[in-house]
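Here the complex is missing a single protein chain, while all its other protein chains stay put.
And now, chain A:
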Amino acid sequence: MSASTIDELETTAAAADSPTTDHGGRVLSQLDALEAEAILVIREMVGELERPALLFSGGKDSVVMLHLAVKAFWPAPIPFPVLHVDTGHNFPEVLEYRDETVERLGLRLEVASVQDYIDDGRLRERADGLRNALQTQPLLDAINEHRFDGVFGGGRRDEEKARAKERIVSLRDEFGQWDPKNQRPELWNLFNPRHRPGEHVRVFPISNWTEVDVWSYIERENIPLAPLYYAHEREVFQRDGMWLAVGPYSQPREGETVETRLVRYRTVGDMSCTGAVESPARTNAEIVVEVAASTLTERGATRADDRISEAAMEDRKKEGYF
């Protein structure tokens, strides 16, 4: 991974991201329009809320959010802490990347650990060993403990059909629940995060970005990512049509053969249920092309837990998942 700071990279990207003009008029390019909207949302929440925080997993979407936050407040530092809900099933290179990024940007990192909850009995390991659904309780407890009244998340509407229904600023009740049938109207670009004590809002500044937008932006801004997003050789085995990495939390069962394949990750999450895709793409530009041509959604291709039922995400979101 590059040791460059986001600031330095911004400078190198400067020439590339000047707004395009059209017929003599002034029209923002798609990426510039998405960037402007995200910065507007991030700033407005900092203006309106008392104690926001940003969910940072080390994954590409949360990295893009951080990059946008750097731009939003430059030359001042990001005025809120980042929160990581650690499943205990992380890819080690993602944790390393998380810590480097926090260090580089001088952020305060809070960690809510699923493993701690399992160790002291507050949560029990599921029969299938998947931990994504177990993140909800530690997340809500961390929100209460730190009295966060707003949490930025990197969720995008194109990821999943329940997320397609999500507002940019979305209310959660005192139990962290999402009520999709009774959402607040969201009008023009006037965002309203007001809520009663005990409630909080989830804020999704990159709601309107697609996976291709995210990669195009990473390419344009030259944002450093964890190395597992790029093609690399890895020991994997096939399960449910996905390539799972051999690691401490995912071992091949009987009949599953370990092979070395050239793979990369489209999403990073719980290592036991996040699949790799076979890919020769080693650069951002190659990934943009690959993603644009993909015939599978990123979650369909890489997340075992979202395949369980048609409403898996909706159910998790209603309970307070991000």
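Definition applied: contacts are C-beta pairs under 8 Å (C-beta built on N, C-alpha and C of every residue); 3 or more make two chains touch, one makes a residue touch a chain; residues count from 1.
Heads up, the rule we're going with is that contacts and distances are computed from a predicted model.
A.B. asks: Select, from "Branched-chain amino acid ABC transporter permease", "Cache domain-containing protein", "sulfate adenylyltransferase" or "Fluoride-specific ion channel FluC", the UniProt-recorded name of the complex's unshown chain.
C.D. replies: For the chain missing from the view, the UniProt record says "sulfate adenylyltransferase".
A.B. asks: Where the complex has a chain not shown, which of A:177, A:222, A:238 or A:297 is the residue touching it?
C.D. replies: For the chain that is not drawn, the touching residue is A:297.
A.B. asks: Kindly state which of the options A:53, A:72, A:114 or A:143 is in contact with the chain not pictured.
C.D. replies: Candidates A:53, A:72, A:114 or A:143; residue touching the omitted chain: A:72.
A.B. asks: Using the touch definition from the top, which of A:34, A:130 or A:206 touches the missing chain?
C.D. replies: Touching the chain that is not displayed is residue A:34.
A.B. asks: One chain isn't shown here. Among A:60, A:157, A:172 or A:264, which residue touches it?
C.D. replies: Reading the full complex, the residue touching the unseen chain is A:157.
A.B. asks: In the complete complex, which positions of chain A touch the hidden chain?
C.D. replies: For chain A, the residues touching the absent chain are 7, 10-11, 14, 19-20, 22, 25-37, 39-40, 43-44, 46-47, 70-77, 157-158, 160-165, 180-181, 183-190, 192-196, 199, 207-208, 210, 212-213, 216, 288, 292-297, 300-301, 310-311, 314.
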